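One protein chain is absent from this view; the other protein chains keep their places.
A and B are the chain letters, set down in written order, and residue numbers restart from 1 in every chain.
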Amino acid sequence: MIAKGLVSAFWLELVYCAAILVLISRSRKGLKVPTVYKVPGLDAMDEAIGRSTEMGRPVFYSPGIGDLQNAQTLASFTTLGYVARQCAKYDTGLIVANRISVVYPITEEIVKQAYATEGKPDSFVPDNVRFFSEDQFAYAAACVGVMHREHPAASILIGGFWAESLIFAEVGSQVGAIQIAGTANTHQIPFFVAACDYCLMGEEIYAAGAYLSKDPVLLGALIGQDWGKMVSVAMIVVGAILATVSPKANWLLTMLKQ
Amino acid sequence: MGFWEKAQQVDRRIIYTLMIITLAVAMIKPVGLAISVNKETQMAYDAIEKLPAGSIVWLGCDFSAGGMPELIPTLQSVMIQGFRKNLRFVAGGMWNMAGNMAEVAWTAVQPMFPGKKYGVDFVNVGYKAGGNVLLEKMVSDAHTAFVGVDHYGKPLKDLPLMNEFKSFKDIKFIFGFFTGTPGERDYIKFVGGPLGVPIASSCVAVSVPETMPFVQSGQLVGLVGGMRGAAEYEVLVKVPGRATAGMDAQAFAHLLIIAFIVIGNLGYVFTKGKSGKTT
Partner (left out) sequence: MRKEGPVAVGFIVGLVVIIVTYFSAKPLVAIKGELDQWYLIATAFAVAVGLVNLVQIHMRKIQHKREGWGYSIVLIAGIAGFLLFGLTVSSAGDPKFQWMYNTTIVPMNATMYSILVFYIASAAYRAFRIRTGEAAVLLVAAVIVMLGRVTIGEMISPMLPKWTSWIMNVPNTAGMRAITIGATLGGISQALRVLIGIERGHLGGVE
């Protein structure tokens, strides 16, 4: 019934999602949830926005170049909502640069709603949420131009980034912006680590929503993620032992290939 | 400011100028350093060598102009190797420059094989919209996925090779050329896994670390990484080209970067000792 090659994946995912739902349900009932370890990049958001406010320069935000199918873009929306509310609260300029045309109306709505929530709907500047180009490097060139012209004091890059990541990071450094970057694309993490002040690696960008809002329900979902990781580690250890001791009778590998 | 303080704060324009000079000199006057072949590149080459004559190979040209220096040489080398063995190629992809990239390679390689004809030995279906949805459709009906025409607007039914290529089930091998997403993971997920078609990948150097696990797990049968891999493939097919020429430039550029890193660290160490502070 289940498609060939996906049986194990189906059951593992089902169990993982069930665990997350159970923990979300427990959190809703008010049961205690553990605290999350400190993520310097997320803690630095307020510092970055505060720096921009003091210097009278805008915050530059990029939700990455991934489209709506990309979970990193969805994670970026949560962070954008928080950043936009903070910028609205302190009357700090916020420039949002979009590459994907489908993402642009969503980010515009997020920023607009943030200003409305803070009671400052008239302070929202539609021209500050911009669509540049669907072409990767045309988008990169446009962002470089914006950074050189607008001189942001903070550059927040959260989402799916590819080859243009180092361009953003270096130019941000050139204009003197404090940089907080985060992506789950493993091939770009080294560039962000080298060139940015703070870097969120991999799953930390998905934790942003829970971390910044301190919502117990979202924190419960984070614990589910940790359980999933513990199961993965256990499978890796068992698999490594089996592959070493009895490579021909590796039942775990056989089961996972189903 | 002392010498070692200055060494930590070299103006980036000096770095850029020296980099331009290094690359230009190395490309104009190549030294011709020897190139050894990596295991993963050899695996990709051997996989193509094992294919019987007449096999149809899909060339997934999923890259843009930025990847040309690293991937076009491999694409051309694969086509040279394949045409020597009378393999047939269908090229296309999910990226909007797929057709252009395939055309660049065909234009360069075809004069070396005057007997090879477009439509019989090679077809360029170009870019088709849909991302990985295109791959899903190609698994069952490639002609519908390609909207019935090739990159130049010619009906696929008029191309003899396409009468034998109805879906990915008719393909014996996939050689993908990737600079990002969609990329090899989509081929592995939608084609390699379900159909068992062997896949080799040529990717830009920055993607090699994240692609290596797929080679180790056997989901990719070979990996040609970056310009180094392209140069290795040129060595294997014995047709040195742009990748081989570019290796000298890359080598000296790396040396320049290392030199600046060393200078910066020496400046850091000597000034740290003097002031007792970290910078």
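Quick note on the criterion: a contact is a pair of C-beta atoms (placed from the backbone, for glycine too) under 8 Å apart; a residue touches a chain by one contact, two chains touch by 3 or more.
These numbers come from a predicted model, not from an experiment.
**Student:** In the intact complex, which of the depicted chains does the undisplayed chain touch?
**Tutor:** A, B
**Student:** Please pick, from A:Ala44, A:Val59 or A:Ala169, the residue that touches the omitted chain in the full complex.
**Tutor:** The one listed residue touching the chain not shown is A:Ala169.
**Student:** With the full complex in mind, choose from B:Asn38, B:Gln110 or B:Ser167 the residue touching the hidden chain.
**Tutor:** B:Asn38
**Student:** Just one of B:Gly2, B:Gly148 or B:Pro213 touches the chain that is missing; which is it?
**Tutor:** B:Pro213
**Student:** Mind pulling the chain B residues that touch the left-out chain?
**Tutor:** Residues 10, 12, 15-16, 19, 23, 33-36, 38-39, 64-69, 97, 99-100, 103, 126-127, 129-130, 133, 149-153, 205, 208-210, 212-213, 216, 226, 228, 247-248, 250-258, 260-261, 264-265, 268-269, 278-279 of chain B touch the chain absent from view.
**Student:** On chain A, what residues meet the omitted chain?
**Tutor:** Here the touching residues of chain A are 1-3, 6, 10, 13, 16-17, 20-21, 24, 67-68, 71-72, 74-75, 77-78, 80-81, 84-85, 98, 100-102, 104-106, 109-114, 117, 127, 130-138, 140-141, 149, 163-164, 166-167, 169-170, 173, 184, 186, 189, 191, 194-195, 201-203, 205-207, 209, 213, 215, 217-218, 221-222, 224-225, 228-229, 232.
Convention: only the chains that are shown with their structure count from here on.
**Student:** Mind checking the centre-to-centre distance between chain A and chain B? Centres are C-alpha means, answer in whole Å.
**Tutor:** Distance between chain centres: 29 Å.
**Student:** Within their complex, state which residues of chain A touch chain B.
**Tutor:** These residues of chain A touch chain B: 3-5, 66, 69, 136-137, 160, 162-163, 174, 186-188.
**Student:** What does chain B use to touch chain A in their complex?
**Tutor:** Going through chain B, the ones touching chain A are 12, 64, 66, 131, 179-181, 193-194, 204, 206-207, 209-210.
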